[in-house]
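Apart from one protein chain that is not included, each protein chain of the complex appears where it belongs.
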Amino acid sequence: MQSLRLINTGGTFNKRYDPIRGELFVPADDQAVEAAIASMRPNLSLRLSGTIYKDSLEMDDADRAMLGELVAAVQERCVVVVHGTDTMDKSAVAVARWLGQGHGKRVVFTGAMVPFFVDPVEATANLASAMTAICLLPPGVYIAMHGLVLPHDKIRKNREAGRFEELGN
Amino acid sequence: MQSLRLINTGGTFNKRYDPIRGELFVPADDQAVEAAIASMRPNLSLRLSGTIYKDSLEMDDADRAMLGELVAAVQERCVVVVHGTDTMDKSAVAVARWLGQGHGKRVVFTGAMVPFFVDPVEATANLASAMTAICLLPPGVYIAMHGLVLPHDKIRKNREAGRFEELGN
Amino acid sequence: MQSLRLINTGGTFNKRYDPIRGELFVPADDQAVEAAIASMRPNLSLRLSGTIYKDSLEMDDADRAMLGELVAAVQERCVVVVHGTDTMDKSAVAVARWLGQGHGKRVVFTGAMVPFFVDPVEATANLASAMTAICLLPPGVYIAMHGLVLPHDKIRKNREAGRFEELGN
Partner (left out) sequence: MQSLRLINTGGTFNKRYDPIRGELFVPADDQAVEAAIASMRPNLSLRLSGTIYKDSLEMDDADRAMLGELVAAVQERCVVVVHGTDTMDKSAVAVARWLGQGHGKRVVFTGAMVPFFVDPVEATANLASAMTAICLLPPGVYIAMHGLVLPHDKIRKNREAGRFEELGN
């Protein structure tokens, strides 16, 4: 059983509804991620780390530097990152740069267009897909969304259609 | 984009509640599977075939022979089978025998302990995991459940714990 | 604020799915009822008592005698009973007999055709309806189901249609 690190940075995946303020917010906890992976957990050697906890439109260069540093620093060679979808590609570039050549790590970014606690199906599918792919992939930085698992620069968010698609298609 | 065949045979994954009879039943349709994969569908070259539609405790040798025949006959080299968890292992053996040696197909069985329409999280995680693994695996017959994707004879249902686990652990 | 007693006897309202046995069961607790009334609770002077915890097809005369005794004994004049739908009418008759004439109590039976934890909408609607009606009704024994609140002998379960309807219609 390979060891896996799951880093939760927030984003839509984690959003919950605040009835008092009447809006969705990114909570500073990992409840959505924990709920999504509950059935897999007993079979995995997994450590979950939460950090940043932001809508990805609010992430800045310092956040991305910290994330790159963290991914490079963790002991595990397989790292899944839950991240907002709007700047997932930027953070993937930052992490790839931080790791440089010959790092031997598999890093898979994933997230959701619909908050897990609004409807868990898309979020769960994306995260399960990322966690399954990671052990079967060669080293590199990937994005797993909507049935695709591709090198991070071969996939993009189509903002009009509301889904990720293979680049060049 | 690789072509994928998804064969839905029923089982707990598909069960719905009948308020008139007051019980869960396996419907002769693919609503649960369609709902679980909706977010992936636009990115996949996928054909979905429904058949048998039974609780797997009620599957007999004729059902398994038909399933083996069907898996062998479909054009696609990647086949995911949604199946009841109680006899998933038996059907995997039957399919493996039917395919014989050197077949070149990847077949991944999956299912759920909790009906999708009671709580979609575990069912969605299992199916997304199966659909992600299939394109990354060497030929063979596998079971994908609860975070594991293993050759069908290396994983079993632990009936007391209510989850699948690696055989020998 | 009038005091209200809520007696939970089980039935479909409370059923949960057991993934190990692969079936729905009536748990010996009040989780479904507690979840349904959470938003009302801070505004109510309410005591909740759980008992019997059976599918109503399995209730016997001793259960109904105990229920009648309990309804008669509690201090509150307003009593809502959550009960299986199949023999709700029988239990209402038993409670009405036990109370006799001139008792001054309002008793409203309610329940659900779909378990709260399968889909909470019908169950919540029925219970909220019962709890709202009880303070506005004259003394008597009523059934509140599917938008109707009627004396217990003026409403029946239509088993073919899967819903309660006014008797004589």
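Every chain is named by a letter (A, B and C) in the order it is written, and numbering of its residues begins at 1.
Convention: a contact is a pair of C-beta atoms (placed from the backbone, for glycine too) under 8 Å apart; a residue touches a chain by one contact, two chains touch by 3 or more.
Keep in mind that this is a model prediction, so the values were computed, not measured.
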Legend entry - Neighbouring shown chains of the undisplayed chain, as defined at the top: A, C
Legend entry - Among C:Leu24, C:Ile37 or C:Ile52, residue touching the chain not depicted: C:Ile37
Inset, instruction - Based on the whole complex, identify which of A:Gly22, A:Gly102 or A:Gly168 touches the chain you can't see. - result: A:Gly22
Inset, instruction - Quickly run down the residues of chain C that touch the omitted chain. - result: 1, 35-44, 113, 120-122, 124-129, 131-133, 136-137, 144, 146-149, 161, 163-166
Legend entry - Where the missing chain touches chain A, by residue: 12, 17, 19-20, 22-24, 86, 113-115, 117-119, 159-160, 162
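Basically, only the chains that are shown with their structure count from here on.
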Inset, instruction - Mind checking chain B against chain C and telling me if their interface is mostly the same residue numbers on each side, over half, or mostly different? - result: same
Inset, instruction - With chain centres taken as the means of their Cα atoms, state the distance from chain A to chain B in Å. - result: 26
Inset, instruction - Quick one: report the Å distance separating chain A from chain C, using the average Cα coordinate of each chain. - result: 46
Inset, instruction - Please report how many Å separate the Cα centroid of chain B from that of chain C, as a whole number. - result: 40
Inset, instruction - Mark out which residues of chain A touch at least two other chains, giving numbers and ranges. - result: none
